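Only one protein chain is missing; all other protein chains are in place.
Take a look at subunit A:
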Amino acid sequence: MTLFKRRHVLQTLGLGLATLAACGLTVASAEDRKSVRIGYAVSKTGPNAGGAGITTIPNYVLWVKDVNDAGGLELPDGSKLPIEVVEYDDRSSAEEVVRAVERLATQDKVDFMLVPWGTGFNLAVAPLFDRFGYPQLAVSAVTDKAPEFVKRWKKSFWLLGGGHDYARALAAVLVEANKAGTINNKVAMISIADGFGIDLVTAARPAFKEAGLEVAYDKTYPIGTSDFTPLINEAKASGADTFVAFSYPPDTFALTQQSQVTAFNPKVLYLGVGTGFPVYFKNNGENATGIMSLGGIDPNNQENAAYRKRHEEVTGQGPDYWGSVITYASLQMLQEAIKRKGLDREAVSEELSTGTFNTVLGETKLEDNQLRQLWWTGQWQNGQFVGVAPANRPGASKVVLPRQPWKAQ
């Protein structure tokens, strides 16, 4: 009998804990205009939590703290209202994120919604944001279709560019290095058989061809691959000076480790998501130098440096070098647009589309509802992941090739 009770307690406890973990939600009483309600659904658990936990969630937390510490969101009449957050965990499920966004709009009746993490999830909720009339500042979404999307969903904004932008920029860097005689024109390329990898590699194939680069090895690998030795050996045997991997963070980390072990030293090493994570430099130290990826920062931008410092102080972790700062900038744009136009979502969307904003990125203005002032290619230099392409953008660092061979750690 006691055992039975104990089991019961355990079950209840388990259920309780699971529920707690699954939906950390806060709903407070909705009295009129003592606050501005900001809602969002984001992957706090599940496979996407790793990405959301570095690029999205810490910036939401930081921004809400920054705003509330300053007395709240400023409205056109100069009054300030504190932010009240309604948060859902989508558990990395597309059905769940759609349900949560619908709930935010219809039941919680939030004033503004922040976006979920990931290209697929942003696309999944775009029709809902549109139907309920909320502006959608999609940050962690890389898509070449943005120009079409902004026509279909007028209040959608796409801030991280498309696969073609990154692929063309990389091709330009490679062609330049080839002309200088630093590398040969062969590229070995691997990609993950999932959204990001497929998008990027589909863009890279024609971009490399156009640029006159020869793709000597081109394979995809399934999600969950943990041993890259065969791929690295094949790439090594292909004779290419350039190795490109459109990979997810676990693969990026594994590729780095396994390249060191197999003494694989391509002159250009370009890896995917995860290269710009602070932990990447922490784990690899000096060996990170010269490795390239998507994104980057201008190391001399004071605003950005201050943001990075504050991010680390408040959230206890550093921001990544790609989407993090864009996420924070998108929130600043929203904040400023509310200050200029109030809580009217229509007017705020219009302002986001046409206005010019001062953010951690510097002066920021969207073109055709898209952010185009981005770093397409970055490289680890002196302990920072700096933007190297477009090379003519102010603040660009000069790309340093060839990459030094691995040093023993």
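Quick note on the criterion: contacts are C-beta pairs under 8 Å (C-beta built on N, C-alpha and C of every residue); 3 or more make two chains touch, one makes a residue touch a chain; residues count from 1.
Simple rule for what comes next: contacts and distances are computed from a predicted model.
Chosen from "NADH-quinone oxidoreductase chain 13", "Branched-chain amino acid ABC transporter permease", "Zinc protease" or "Monovalent cation/H+ antiporter subunit D", the protein name that UniProt gives for the omitted chain reads "Branched-chain amino acid ABC transporter permease".
Screening A:Gln258, A:Thr289 or A:Gln384 for touch with the missing chain picks out A:Gln258. Residue A:Tyr221 is the one among A:Tyr40, A:Trp63 or A:Tyr221 that touches the chain not shown.
Among A:Leu75, A:Val279 or A:Val314, only A:Val279 touches the chain that is left out of the view. Here the missing chain is touched by one residue of A:Leu231, A:Leu294, A:Leu371 or A:Val386, and it is A:Leu231.
Contact between subunit A and the unshown chain involves residues 3-4, 6-7, 10-11, 13-15, 17-18, 20-22, 43-47, 49-50, 52-54, 92, 190, 193, 219-222, 224-227, 229-231, 233-234, 249-250, 253-254, 257-258, 260-263, 274, 277, 279, 283-284, 317, 408-409.
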